[in-house]
Structures are given as structure tokens and as C-alpha cells.
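Below you will find the structure I want to go over with you.
The complex appears here minus one protein chain, its other protein chains still in place.
Let's look at chain A:
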Amino acid sequence: MRNALAPTLWLALLAGLTFAMPLLEPLLAWIEPDRQSVLYQRESLAALLLNHSMLVVGATLVAALVGIGAGIAVTRPGGRDFLPLASRLASIGQTFPPVAVLALAVPMIGFGNGPTLLALMLYGLLPILRNTLTGLDGVAPAVKEAGTGMGLSRPALLLQVELPLSKRVILAGIRTSMTINMATAAIGSTVGTQTLGDPVIAGLVNGNTAYVLQGALLIAVLALFTDSLFETLERRWAIA
């Protein structure tokens, strides 16, 4: 029970910021004394938060399926030839800025949710793929040999031995992927996706620091909530 405390607190803070932002009006007005409007109201913060989170969750689900699937495929006898390629991709890909993916995606699929979803999927894929490879590679060869030598079939070895032994490393990859993407998704606002980046962009364009602050606060708390949620999950698995 104590484990779930941190994510609960972050969630409460997130809800508070989303629905009770007007309470912070005096503070925001103190930061930007010359403005009439210090509360971002072009769109409700709740709607932005919802779209932002859905995009990231969706992207992470797809990235996890593809990343884990690919990680498994290239460590099987049939796919071993692609293992060096996959591990190089997983390490180089991370240095590729997500803005570049967005810039490349817009001409292909236009503005809106599409390009952001694509960028988040591609960007989130790499930590998951990398950790899947590390996790599966970390299973002691003696353990695999014992399993096969005692009569486990290949799928049974994967499901009963390899995946359970690497699940924590793989989960850590999903955690990294999702946490980074919670922050990265904000960039989607530059190509017309509704995210928590909207107030930030609007603030930057109009020189309104109060807007920037609202967006940034929400993004930061959302990322921290995601991270603490995974930490709780990881601790549960460490005990099991």
C-alpha cells in the first residue's frame, strides 16, 4: 500500500492543476502584472491533458508491441542475422531528435494527431527495443541450455524462462519510453496536435510567461506521475 503513495500524490496534484488552475491566478498575475489574461483559456486544460495522454499511451502500446516483438524476433535462430542491425538502430536512433521526425512526417501525413503519433511511436520504440535485447541477452546461457536440454520447446522456453527473466529490464524500457514521450509529446503542438504544449507555444509566441508556466507545470507533473507509476510496478515485480 505504501508503494502506491507517490503515484497517488502526483495524480492528485495533476488533477488539481488541471481543474483548479484559476486558484493560481494571483500567482500568475504577479508573474505577468501587465496582462489582462493570465489563464490559458483557448481550450480546457482537461481536454489537452486527455488528448496528450491518449497519444502517448497509444504510441507506447504500439511501440511496446513492435519493440518487444522485434527484440524477440532478432534473438531467435531464424532472425539472428538482423540482430546487429537492430541493436545498432536501437542505439543510434536515440540521437535522432523527435522534432526532425515531426518535420519529416508533416509533408507525408499532414497536420493533426497523425505526425505526433508517428514521431512518438518511432521515438518510443527504441528504448523498448534496446531493453528487450539487453534483457533477453542477459538470460544466462546455462539456464537456456538446461531448459532446452530437459525438453522445453522453443516457445515454452521463451514464455516460461526468457521473458519472465527479462521482464524487469523490458519494463524499465517501457518506463523510459513513456516518460520521455510524456514530455516529448508537447512538441506536437508545433504541428497542430492538441497537447499540453499548446499553452507553452501560445505563451512563447505572445511573450506570456504565465501561459508557458501553466503548460510546463502540467507536463512536468504528468511525466513525474508516469515515472512513479512505473516505479511502483517495478517494485511489485521485484518482490514477486
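Basically, a residue touches a chain if its C-beta (ideal position, glycine included) is under 8 Å from a C-beta of that chain, and two chains touch if they have at least 3 such contacts; residues count from 1.
Basically, contacts and distances are computed from a predicted model.
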Assuming one chain is omitted from the figure, identify its UniProt name from "ABC transporter", "Methionine import ATP-binding protein MetN", "SDR family NAD(P)-dependent oxidoreductase" or "Monoheme cytochrome C". "ABC transporter"
Determine which one of A:Pro84, A:Gly110 or A:Pro164 touches the chain that has been left out. A:Pro164
Touching the hidden chain in the complete assembly: which of A:Leu152, A:Leu217 or A:Leu233 does that? A:Leu152
Could you pull out which residues of chain A are in touch with the chain that's been left out? 140, 142-143, 145-153, 161, 164-165
